[in-house]
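Pasting a structure here, questions to come.
A single protein chain has been omitted; all remaining protein chains appear in their positions.
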Amino acid sequence: MAEEYKSLHPLKYYRDYFAHDIRPDGREFADYRPVIVNVGSISTADGSAIAKVGKTTVICGVKAELCRPRPECPNKGFLVPNLELSPLCSSKFKSGPPGEEAQVLTQLIADVIENSRCINLEELCLLKDKLAWCLYADLVCLDYDGSLLDACIVALMACLRSVTLPHIDYDPALDVKQTNLQERRHIAVHSMPLACTLAIFDDKILLTDPTVEEENLSSGSVTVVINGDELCSVHKPGGSILSEDQLLDCIGKSQARAKSLQELINSAVNAANKMG
Amino acid sequence: MDVHSKEFISSNTPELKCEFGALSRSDGSVLFSEGESVIMASIYGPVEATFNKIVIDKASVDCYYRPKAGVPGVQDRLRESVIRNICEIAVAISLYPRTAVLVNVQEMQNRGQLISCAINAVSLACLDSGIDMKFVFGAVSCFLSNNGELSCIPSINEDTVKAMLVFVFNNTTGGIIASHTEGCFSIEQYKIALEMCRKESRNVFKFIKTSLLAADKL
């Protein structure tokens, strides 16, 4: 009976639960879903990680290439994120060139990397104006169940922590590169930005870590990216109107979450390092 | 129909200027400048929706952002999605089911406060088109310099800007419709910027009203 009621009146179904201060999956409004991080899952990549937030699954792999820096910033390398939302993860995506949602999220991820300065691009430059690393961070969503940006950022940060780059001997006079694959080094990750998505339901209830159903029925969402003690992004693209207190409440909730996620990534990376 | 904001805005906030009806074919259009950023915005709507965009209980809002040069990129998609989300909440889209509202934004000049300039231009274009709206929205940008100072005017030297914060408010309750930030900042700074922008947004709404009044008299 509950199933029929849910498919006929999804909004009412959720409201009935929320009236009792509980969500249909048994969580309270401010509860998170369990997060699983696995580091080094793809052996062929220069760094990789899988993040699962509830059912949302994102796999991130970093591929490093050598390239020439751009003339306008000759002492900087590149870190290019790209998110792929394939038909595999949800029926609302079609195959082919990236859709609007994938592009928007890719830009948000790129903004987070740039704003948090977690990777110093100057450290990716090997020789000014001649040689630099270009890191392609490819994120693929395998299962879409809400709070996608949270999972993407967790996967990306765990992945960047695991990236190792081979040592390069470069002779600028002869333009000869010699790659020493045995001597691999981690790249420096200076900070760890972490995202927290909240859905606004009926203009007043704040749901942390929403599922895709909650996102679709919600009247808006807020994504807060925490970078250590600082804020790195407060992204609220329209949707329900919030008061200042509600917005600050979102930030407060995100801070607590970021701390636990940070510990999780640290322990996952450390465990992987011990193993490998 | 040029309107200036000089009369009532102090010198430490960007000067606002607008010209209604800049385009003859669209239902509402405006050429708007905030400081030295300039945006042309136009609205068509409600018009016939293409088959795959029809929503049965409300109008679908489409936003097209054109950069100054070249083809729109991933960054412009993000701007489009922010503008579209704001329009969806501000325009009374449930009054026009199965139709489309087209929002076109053309960047003319970018000197920092591009996003707030674009949002304000869209707000004025919506008002010019006479489409039914639940409220008016106004955006304010605020810049945090490396030494911790907050200002509504972008610094000439881009390297001294640590963060940019954009807030979008409504004219009725002063609630926050949207928030967009670039760069890092502390929570305290965010709070101060929010308060500062809220104060400044009153001037934006005042400007919107004055300019529409001036255009109405003609």
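Letters A and B mark the chains in the order given here, with residues in each chain numbered from 1 onward.
Going forward, contacts are C-beta pairs under 8 Å (C-beta built on N, C-alpha and C of every residue); 3 or more make two chains touch, one makes a residue touch a chain.
Please note the rule applied: contacts and distances are computed from a predicted model.
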item: Chain not present in the shown complex, as UniProt names it (candidates "Decaprenyl-diphosphate synthase subunit 2", "Ribosomal RNA-processing protein 40", "Multifunctional methyltransferase subunit trm112" or "DNA replication complex GINS protein PSF3"); value: "Ribosomal RNA-processing protein 40"
item: Contact list for the unshown chain, restricted to visible chains; value: B
item: Sole residue of B:Thr99, B:Asn120 or B:Thr181 that reaches the chain not shown, by the stated touch rule; value: B:Thr99
item: Touch with the omitted chain, as defined above, among B:Phe32, B:Tyr65 or B:Phe205; value: B:Phe205
item: Residue among B:Pro14, B:Pro46 or B:Gly112 touching the omitted chain; value: B:Pro46
item: Contact footprint on chain B, counting only the chain that is left out; value: 27-28, 44-49, 92, 95-100, 127-136, 170-172, 205, 208-209, 212-213, 215-218
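Rule of thumb we're sticking to: only the chains that are shown with their structure count from here on.
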item: Centroid distance [mean C-alpha coordinates] between chain B and chain A, Å; value: 28
item: Residues on chain A engaged by chain B in the complex (per definition of touch); value: 100, 103-104, 106-108, 110-111, 115-117, 220, 222, 227, 229-244, 247-248, 251
item: Residues of chain B that touch chain A when the two form their complex; value: 74-75, 77-78, 80-82, 84-89, 163, 165, 168, 170, 173, 175-187, 190-191, 194, 198
